[in-house]
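I have placed the structure first, in the form of structure tokens, so that the comments after it can refer back to it.
Apart from one protein chain that is not included, each protein chain of the complex appears where it belongs.
Up next, chain A:
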Amino acid sequence: MKEIKISLPPYKMICALFFILILAIVRGISSIKEIGPTIDSYITLLTLVLCADTCYQEIPGGGWEILAIKPGKQQRLTILKRFAVQYVFLICTAAAGYGLFYLIQQPYMRENELYHFATAMAATAASIVLFGALPVLISKITGSLWGGIGAAAALWFFLISSGALKLPLFLQIFAFGGMEMGDGDLRWIYGKVTALVLGAICIGAVGNFGRHLGKKRMKGKR
């Protein structure tokens, strides 16, 4: 599949694997319950950097000029495929990261292992969907790759901070595994549903590759 070669060049895969390996080494955990939330919040940072150039990569080489005249349906389809490829890779990376944490940190509290793994992957997937699409949309609107990464990173930073606890529960995207969530408390799902909905909206709003004619603004008829 050509989208894999386009969206996931070797340097991106290597960076992702190193990121998750280093995280598993330096981030200490004592209980298996801590792995999921850690993976969820940090893989999001990796996601927003990795996915940001899904469409933007066509601008420097001038590829947008030929893609913009391709049928709109084909453009949307190829963008969806690029998202899908990156999402699958990131979920696999998250799963690998979970395994690395398990092996390297050797958490001593181990119960319901499969349940914790499944919920962690589900929660992480929702974060990946939102934070994969958001920087792409912002980059497309602003015309700046770093603008997209920066804005999405700022939002991520706020959402993992204690400030996010003041938000309504459905906006607490990273409530999964938070201190205020007791065992068996599934209210974190609201935030993840919001992440999925917002992610889908962002993907829909990205639409096509767009036209990128630089900073010269046009006058007159638009």
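Heads up, the rule we're going with is that a contact is a pair of C-beta atoms (placed from the backbone, for glycine too) under 8 Å apart; a residue touches a chain by one contact, two chains touch by 3 or more; residues count from 1.
Note that in this section contacts and distances are computed from a predicted model.
Visitor: Report the protein name recorded by UniProt for the chain absent from the figure; options are "D-alanyl carrier protein", "Ion-translocating oxidoreductase complex subunit A", "Diguanylate phosphodiesterase" or "ABC transporter ATP-binding protein".
Guide: "ABC transporter ATP-binding protein"
Visitor: Just the residue numbers, please: which parts of chain A touch the chain that's not shown?
Guide: 2, 5-6, 9-10, 60-63, 65-72, 74-75, 78, 211, 213, 216-222
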